[in-house]
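Heads up, one of the protein chains got dropped from this complex, but the rest are sitting where they should.
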Amino acid sequence: MLWEELSWPKHEKTVAAGATVVMPFAAIEQHGPHNPVVVDTCLSTSVCQKAVDGMENVLLTPTMWAGLSPHHMEFPGTLTLSLETYLAVIQDLVRSVARHGYKKVLLVNGHGGNVASLQAAALSLKHELGITIWMVTYFRLGNEIAEKIRHGEIGSMGHSGEFETSMMLHLRPDLVDMEAAEKQVWKRAHPLMIQDMHRGGLLNAPADFTRDTKPLGVSGDPSVATAENGEKFYEATAERLRDIIQSLASL
Amino acid sequence: MLWEELSWPKHEKTVAAGATVVMPFAAIEQHGPHNPVVVDTCLSTSVCQKAVDGMENVLLTPTMWAGLSPHHMEFPGTLTLSLETYLAVIQDLVRSVARHGYKKVLLVNGHGGNVASLQAAALSLKHELGITIWMVTYFRLGNEIAEKIRHGEIGSMGHSGEFETSMMLHLRPDLVDMEAAEKQVWKRAHPLMIQDMHRGGLLNAPADFTRDTKPLGVSGDPSVATAENGEKFYEATAERLRDIIQSLASL
Amino acid sequence: MLWEELSWPKHEKTVAAGATVVMPFAAIEQHGPHNPVVVDTCLSTSVCQKAVDGMENVLLTPTMWAGLSPHHMEFPGTLTLSLETYLAVIQDLVRSVARHGYKKVLLVNGHGGNVASLQAAALSLKHELGITIWMVTYFRLGNEIAEKIRHGEIGSMGHSGEFETSMMLHLRPDLVDMEAAEKQVWKRAHPLMIQDMHRGGLLNAPADFTRDTKPLGVSGDPSVATAENGEKFYEATAERLRDIIQSLASL
Amino acid sequence: MLWEELSWPKHEKTVAAGATVVMPFAAIEQHGPHNPVVVDTCLSTSVCQKAVDGMENVLLTPTMWAGLSPHHMEFPGTLTLSLETYLAVIQDLVRSVARHGYKKVLLVNGHGGNVASLQAAALSLKHELGITIWMVTYFRLGNEIAEKIRHGEIGSMGHSGEFETSMMLHLRPDLVDMEAAEKQVWKRAHPLMIQDMHRGGLLNAPADFTRDTKPLGVSGDPSVATAENGEKFYEATAERLRDIIQSLASL
Amino acid sequence: MLWEELSWPKHEKTVAAGATVVMPFAAIEQHGPHNPVVVDTCLSTSVCQKAVDGMENVLLTPTMWAGLSPHHMEFPGTLTLSLETYLAVIQDLVRSVARHGYKKVLLVNGHGGNVASLQAAALSLKHELGITIWMVTYFRLGNEIAEKIRHGEIGSMGHSGEFETSMMLHLRPDLVDMEAAEKQVWKRAHPLMIQDMHRGGLLNAPADFTRDTKPLGVSGDPSVATAENGEKFYEATAERLRDIIQSLASL
Partner (left out) sequence: MLWEELSWPKHEKTVAAGATVVMPFAAIEQHGPHNPVVVDTCLSTSVCQKAVDGMENVLLTPTMWAGLSPHHMEFPGTLTLSLETYLAVIQDLVRSVARHGYKKVLLVNGHGGNVASLQAAALSLKHELGITIWMVTYFRLGNEIAEKIRHGEIGSMGHSGEFETSMMLHLRPDLVDMEAAEKQVWKRAHPLMIQDMHRGGLLNAPADFTRDTKPLGVSGDPSVATAENGEKFYEATAERLRDIIQSLASL
């Protein structure tokens, strides 16, 4: 069910029924010359919709498309909140949900820059509100399927790379310009740093997207993306997300 | 053009072309038992899309659906930011737009509770950023058409009343339950207070939506709403909005 | 009664008597070469004092002379708070009043730049504190008398124009230099924008007072101002304000 | 000269002349049953006016009457800002003054609860703005005259005690009720704590004004206050304040 | 070198030499009945000191012992900042370092609750300051050595469990009470949640330390801790940390 389509008396009933609330958080930010700025919002919304499709007693809120992207602001089209504002937005929205009596919340993230803020807010909110609140970044659930079917090597699945571009080719091919999709795989400064969307990360270095360091605003290899793989990424991540929602709902 | 569908190189071109940016702000909040909580977001988005349809050199951003609705929080389904957070959100988003070089911004509001915040932020932003920034609340542009074709008397066009319900009947009839639509016209404490969406207001009293004072969460008369009038409201407000956008674009 | 002149035991009695509290908010900001920076504070204080004169069970607080005037900062003598600070000031003061047990508050505004902040704060405060709080901008109550006796045409009654200058000539003629009073009526960018203190405003554009756009810092026609009309403006607005206070007090 | 009475072209001249700006900060807070809540604002404004009287090239701003009085909120009539708001107000006002080009600022305080905030803000502002900014609490300048002519012993000169009540008897006898003035001298918990307005204070304990600990809201002995001494306190503090202003102006 | 032991002329030289700055962040929070509240501060400080020992051109700042521990506040002795304060502290300290001209900063974290805040702040700071800033949580560097020599099974290495208790037995045995060390391994709600300090975590659930859910305030198995293993954990993590510092220093 979509949160937005219910009237307040219907919400009163879903609260009474102990419904689980799924809240997508994404971004509007540059995704290279081959993808539109809506990629994160489009993909996380689509995966969430697929995951909750047909589930009883689960509500999906609208996607908060304004996220934390100061590191992409050298590329036009990016919209960003400040760190302080973003934390306040996350907290105010979850407080609204909890005030009506909902007790189980899953934050589904679709943008790397949001990860830390959502985790930090979730920690604070759990203790302030006494609710159960989990957080997952949808694309990290693609690690197993990616391992099996990826065309690119390690490093191909960064920002606007093979993974995201494949899914866009499946979901919104009209918005992708594969002629502009170039391989942009970058060497990391230390082996413990994240190597790929699904690999590594003991050592954290903030994402680095300047005109100097990433002229196209891309990290990864979008040129090997295919709609066929995109569909598989989409279905596999939605399936795992659905499993997480079911675990939360059954607590 | 939709902001979200452009890649960053395309944004670079629209900046260079001096494009005008239209930014809708709305809310997810209770609209009585006969309407879903998405009314404000649905209507302001639709009117904006219609207004910019086919215009050259005008960009429409996604609708910021999280607004200022503390006064509706007694009714479940309402999501609200705090006043401080909302002001920060408006300012951060317009700062993002201005940072890329866009110089003309129109804030289109679709929710009464947002009016003051958008005006206050616009005043600050104009002087901080040196851009041209205007603000209009779309439903107030419906005053002339309403005068001509309204079925209800003064007072029928409040929150989730004749105006909004008519437009929902035109745009999303599947989400409206006219069986639950009851006349709820309330007497004001002073003749200088706002009497209707389109009448009065020298004396300002904050909207009052508690379970005690407005048991259904409605102010106005949704029972006289018709899809036919909804279409006319929709087209007339979009037309006037289009005129405003053209004025701004031609500066 | 003046709030400031009572001891705490007397306040204890006025709380018990259910007194109404009138709180003036104004500004210290440039008003052209012919008027001192105190205009807004002087006029709103005087009108409030006249309105409450002799009323039982009504308290008038000191005027908060620090307001929101970032748009006048190019002209020396203007003092301004930031938007965030101003909202906090309004809220802290009303919270103080409510904490002592007062339940009815009227915010009387005397500066255009404060309108949105006072409305936004009032909305938040009503729901936080559960009090009755109204807001009115005193000079907008001058619309009917202005219609009757104004000397200038539409556009004459803007910032430091006919209306304010007339009242200053009545109340503090020693501070007005009519030799420096020049007609400064400006064309608006769109017919739905405010045309005058008392006319229009469906489309909101932030006030624009830079050295470039308004070399004298004036909008309107102070040259047609007279002390005689000033007295009438003063008495008519005070009379309407008194009526509003009585309505609030009698709730 | 009064800041508020100048037009902007006159301010432009005083900036060019290197004028010194004197800014009074006070409070509206309970002062026992014998004094009105305006004491701090009345006294600091009066002393400042006397001090600057006839001085060339010195501007006196309006008194910021809203201060920091959370510790008096159990007594009605007290208005307080929060600590965060008060610091923001001080900073915003001084920033406004500095932005116009004034380089010498004296903050004159009239309320014990404001001391720390004004010092803290002054430290920050000096380094942010590069101006010369000094701060003095006017009643502490009364230490020498008090030593000579006081009627009460150590401890008589606390909140609404001999010093303030004497000055009110001189300046606004119509607002003082000496029948309600009772001796209220309290023992301190440690000899290094402040013993009196003008004595001690190596060890800081926040002022303690609850209904339990100070039933009348008074610390000191107002019963020995006289208008005659009040006049001497007033003249002596104004004289020392004048000397400080001259030192600052002559830098 | 210790930052704190240098005078400002010596700092001037280390800035000129392009020194790398290592900044430890920890917490003072409950660590069960067998460990003191200083565990996180003690361990992260010790590991950092060992790692930088003898390195040229590397500065170690004091450990910021106040961290983010709202989730441990049911247990006395825990000190916590709020989320907003903690983010401000991290940012202010790194801004201070950068303002003096240092260009390479490593944030070394020693507390799970700080991870998200440090990552979020690092992202903001990199783009605000243009410096190279990395972040690592020291105990996650113990994953390889733990794999080899741990006595407990998966789940033994949570909060105040085998890993931390072993290191405390090596570094501060006088502060550990092994009689009070009980096995407290808890089942997770979902297999993708973190299972152990060094295992899992695709699905994020905020740490849950209430008196109800964790009566001892422990997660893991401290009973199998030994000083011998503690020494190995200590040396292995310090060694890997040293390697990271060297990579950063050699950029």
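By letter and in written order, the chains are A, B, C, D and E; residue numbering begins at 1 in each of them.
Here is the rule we go by: contacts are C-beta pairs under 8 Å (C-beta built on N, C-alpha and C of every residue); 3 or more make two chains touch, one makes a residue touch a chain.
The model shown is predicted, which means the values in this text are computed figures rather than measured ones.
Although it is not drawn here, the omitted chain touches the following shown chains in the complete assembly: D, E. Across E:55, E:73 or E:227, the single residue that touches the chain missing here is E:73.
Of the candidate positions D:64, D:121 or D:216, contact with the unshown chain belongs to D:121. Residue-wise, the contact with the chain that is not shown comes from D:87, picked out of D:6, D:87 or D:185. From the set E:97, E:157, E:171 or E:185, the residue in touch with the chain omitted from the display is E:97, counting the whole complex. If you put the missing chain back, the residues of chain E touching it would be 3-12, 15, 28, 30-38, 41, 61-62, 64-66, 73, 75-82, 84-85, 88-89, 92-93, 96-97, 99-101, 175, 177, 180, 217.
Residues 68, 70-71, 73, 82-84, 87, 113, 115-128, 132-136, 140-141, 143, 189-190, 192, 202-208, 240, 244, 247-248, 251 of chain D touch the missing chain (whole complex, contact as defined above).
Definition applied: only the chains that are shown with their structure count from here on.
Steps from chain A to chain D, taking the shortest chain of touch contacts, total 3. Distance between chain centres (mean CA atoms), chain B to chain D: 48 Å. One inter-chain figure worth recording: chain A and chain B are separated by 28 Å, centre to centre, where each centre is the mean of the chain's CA atoms. Those residues of chain B in touch with two or more other chains are numbered 73, 82, 84.
Interchain contacts link the chains end to end along an open line, per the touch definition above. Chain pairs that touch, as defined above: A-B, A-E, B-C, C-D.
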